[in-house]
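== chain A ==
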Amino acid sequence: MVPIPYYLALGGIIFLIGAVGVLTRRNIMIILMSIELMLNAVNLTLIAFSRAHGNLTGQVFAIFVIAVAAAEAAVGLALIISINRRRATLNVDEINLLKW
Partner candidate 1 sequence: MPLKLPDINLFAIMPEIAMTVLVCLVLLVDLFVPQRRKALLGLLTLFGVVVTGLLTLPLIGMEADLFSDMYRVDSFAIFFKFIFLAITALTVLISMRYLSIEEIHLGEYYALVLFSVIGMMVMAGGSDLLTIYIGLELLSIPIYMLVGFMKRDLLSQEGGIKYFLLGAFSSGIILYGIALAYGITGTTNLAAMHAAFGETTGPNILLTLSVIMIVAGFAFKIALVPFHMWAPDAYQGAPTSITAFMSVGTKAAAFAGLLRIFAVAFEGIADQWAILLWLLAVFSMTWGNIAAMVQSNLKRLLAYSSVAHAGYVMMGLVVGSEIGMASVLLYLAVYIFMNMGAFTMVILLCRQNFRGDRVEDFRGLARAHPLAGIGFVIFFLSLAGIPPTAGFVGKFYLFSAAIESGYIWLALIGVLNSVLSVYYYFKIVANMYMAEPAGKVDISTSVPLRLALGLMVAGVLLIGVYPDPLISAAKASVAPFFQGASAIALVP
Partner candidate 2 sequence: MTNALGFSVLSITAYVPIVGAILIMFLFSRQRPLAIKWFAFGVSLISLFFSLFMIPYFEPSNVQMQFVERAEWIPSIGVQYFFGIDGISLPLIILTTLLSSVAVLCSFSNIGERQKEYYVSLLILETGMLGVFMALDVFLFYVFWEVMLVPMYFLIGIWGGQRKLYAAIKFFLYTLFGSVFILLGFLALYFLNANPAYGSGEFTFNLLELYRMAPRLPENFQFWIFLALFVGFAIKVPLFPLHTWLPDAHVEAPTAGSVILAGVLLKMGTYGFVRFSLPLLPKASFNLVPFISLLAIIGIIYGALVAMAQKDIKKLVAYSSVSHLGFVMLGIFALNSQGLLGALLQNLNHGLSTGALFLIVGILYERRHTRMIADYGGLSSVMPVFTVVFAIAMFSSIGLPGLNGFVGEFLILLGVFQTSTVYAAFAVTGIVLGAGYMLWLFQRMMFGPVTHEENRNLRDMNRREVAYMLPILVLMFWIGIYPKPYLEIMEPSVKNLIQHVELARGTPESLSAQASEALRQHQYLTTEWSR
């Protein structure tokens, strides 16, 4: 079977891809999706570890992560809708009234 560290490495890579997405894309929707990618990477890591240790904690944790992700997505999207009403932009670097 495939050793666990390779799953971990895959998780790490996906996590950083997501992070880079957050850092570089202007579109706020895509930033949100990148965060979802990061969470997925975490889940993958958790489940790999769960397998390695042979207990279910990791899997349960992953369920909770999914639930939290759902909640975050709901809140985030609500905020996006709210802001989109007033500013008609999805470009996050244009939202910069607050600075200095």
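Regarding candidate selection, all candidates are chains of the complex that A comes from, given by their letters.
In the analysis below, a contact is a pair of C-beta atoms (placed from the backbone, for glycine too) under 8 Å apart; a residue touches a chain by one contact, two chains touch by 3 or more; residues count from 1.
Keep in mind it's a predicted model, so treat the numbers as computed, not measured.
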Touch-positive candidate for chain A in this complex, from 1 or 2: 1
Candidate 1 contact footprint on chain A (complex, rising order): 8, 11, 15, 18-19, 22, 28, 31-32, 35, 38-39, 41-42, 45-46, 48-49, 52-53, 55, 57-58, 60-61, 64-65, 68, 71-72, 75-76, 78-80, 82-83, 86-87, 92, 95-99
